[in-house]
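Report on the structure given below.
All protein chains but one are shown in place.
Chain lettering (A and B) follows the sequence in which the chains are written, and residue indices restart at 1 in each chain.
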């Protein structure tokens, strides 16, 4: 889908407003939009809202073998995704320039700044290290993706706990959360990106540009910094020439902003930890703004009457007539038989019931034992595309079906496994098919 | 299996058809069935067998019922397709009938013939302009459909300009077509909107509220500052006041009207008037 184009009048208005030091949302030049950080129930899961821009972050870990040249270092992996949910113009599955640029910037900001102690992620040197994966999803795009993403990444990393491991000789034991408390990552410092948008060849500058401001800006300067005022990454894009003074001024502003944001992050983390420790409620359900009229909750779980359903189901199973049509197997040539009418198979379209048989692979025996009656119906409706099933001994098959005894069944499964490999795996499908026919 | 479920469904049947009169100004949900005044009396909602006959007889004698956005007719039944408040407008003459529609708060615009909208010119190709109106495809606008335009005297329209126009062709199967003149060839307020001012988006529901004949919001806004304002049925508002500051305040206030009650709004307006 295409983005709504920006009209000339909007462009003109925005630039004039910036000249007058006014912004659309009433902010001052150096103001950030409101930042809201909420945590999920899982460790390492957070949603960061920067005004209307929203990013979901999730950290996960995995034991892998290390890279050859870095035998004692864990691996950090970042992946920012621009979902179509965030803006109509983000096509799924396309690596746009913007996406590549943002991912690279995140890597430089977080991995290359060595904010995470990768050596502490080593379990067995040269054999097993932790791979920490940071997934970031942009949920709503209202400008300044990079700042929101970098905050989400560092918050998720700080919030994350990996399972504890112990090494005894060659053996690596992984402890579950119940056995041992999970371990937080060791984080040296928290780099945070601060974006500056430049207008009119660098005459005007705005902190934290929103989407419309980004559309009219001439250039963007991103400074990643930690609260010790150490610059981790700096990137200027858009091809504007900046003076040394401008960059220095920006870095000063960045220092102030980073200090503020770091404080906010630490408060949010401390708060979540406190709630978890006290056993209070946490997770996204708690962070839904209750006072909004667009939000609604159903507090307590209403209990459904479970006895009604039993009765209801009894009625149905009784009301349902048993299968009627049992077509006779046709013997084409000796050793070849066809069952059913040979209509075209329509199972491909009927998604609903078709997808069901994921896990029922070798479960035919149980079903046969469950309901012997079913078998009669089962055989009746095998479509031609399902292969005109070739039975080596059709008479025996028929006899067994009608026999509600247990012995022949055994024989049957044996014969099938001996002669027909295909048949057993088909069983569950057939069973369901019969039901459809019954209706 | 689906059929088996249906058997139970009949016994559980949660949604009963409700009389349209009884749910006026209430929230209706997709899938609900409404009974028109002619249908509701006499028969219980259960006896579906007799309904077709009664409806036809009733409808004819009661005057015409128009089913507006968010409603659809399915045979003799009136079904809701969108969530929102059910509204009704009495017809000019006679009793019964009138227009029923669902007032929803959606954001996406679907072109409707006769609607006045604000579009953004995205391309010039030959004799026509392509105009983005927020629908599923751009509308076309002939350069001749401006007041006073001739083959020689083309209107001055650039890509990115704002157009205030009206749909002459808009249906689901055809490319929508806009014009900037009325049936007499007069501009009547339509045409290219000036180069200044601010364009912003609100929900379609708010636009309809603002354009209602006796809209309080608009009167209150008018008292704040002298302003020029254009509302497009496609959810776009263009506003221009004397200064940038005033324009910004107006835009923000109008946007905020979406989720404010009348009292909250009055408070804000009085506070603004003081400052």
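By our rule, a residue touches a chain if its C-beta (ideal position, glycine included) is under 8 Å from a C-beta of that chain, and two chains touch if they have at least 3 such contacts.
In this section, contacts and distances are computed from a predicted model.
Missing chain, UniProt protein name: "Exosome complex component RRP46", from among "UBC core domain-containing protein", "Postreplication repair E3 ubiquitin-protein ligase RAD18", "Peptidase C13 family-domain-containing protein" or "Exosome complex component RRP46".
The chain that is not displayed touches the following shown chains in the complete assembly: A, B.
From the options A:15, A:71 or A:87, the residue with contact to the unseen chain in the full assembly is A:87. Only one residue from A:2, A:94, A:244 or A:277 touches the chain missing from this view: A:2. As for the chain not pictured, it touches subunit B at residues 1-2, 4-6, 8-10, 12-15, 27, 29-31, 33, 70, 72, 79, 81-85, 103-108, 110, 135-137, 172-173, 205, 209, 259-261.
Listed by residue number, the positions of subunit A touching the unshown chain are 1-2, 40-43, 45, 47, 52, 54, 56, 58, 60-64, 81, 83-88, 92, 133, 135, 137, 139-142, 163, 176-178, 182, 281, 283-285, 288-289, 292-306, 308-310, 312-313, 316-317, 351-353, 355-356, 358-360, 363, 366-367, 370-371, 374, 435.
Simple rule for what comes next: only the chains that are shown with their structure count from here on.
Per-chain CA centroids place subunit A at a distance of 37 Å from subunit B.
Remark: subunit A residues 4-13, 16-17, 20, 22, 24-26, 293, 312, 316, 319-320, 352-353, 432, 435-436, 439 touch subunit B in the complex. Listing the residues of subunit B that touch subunit A in their complex gives 1-4, 7-8, 11, 120, 122, 132, 134, 158, 160-162, 193-199, 238, 244-245, 247-248, 251-252, 259.
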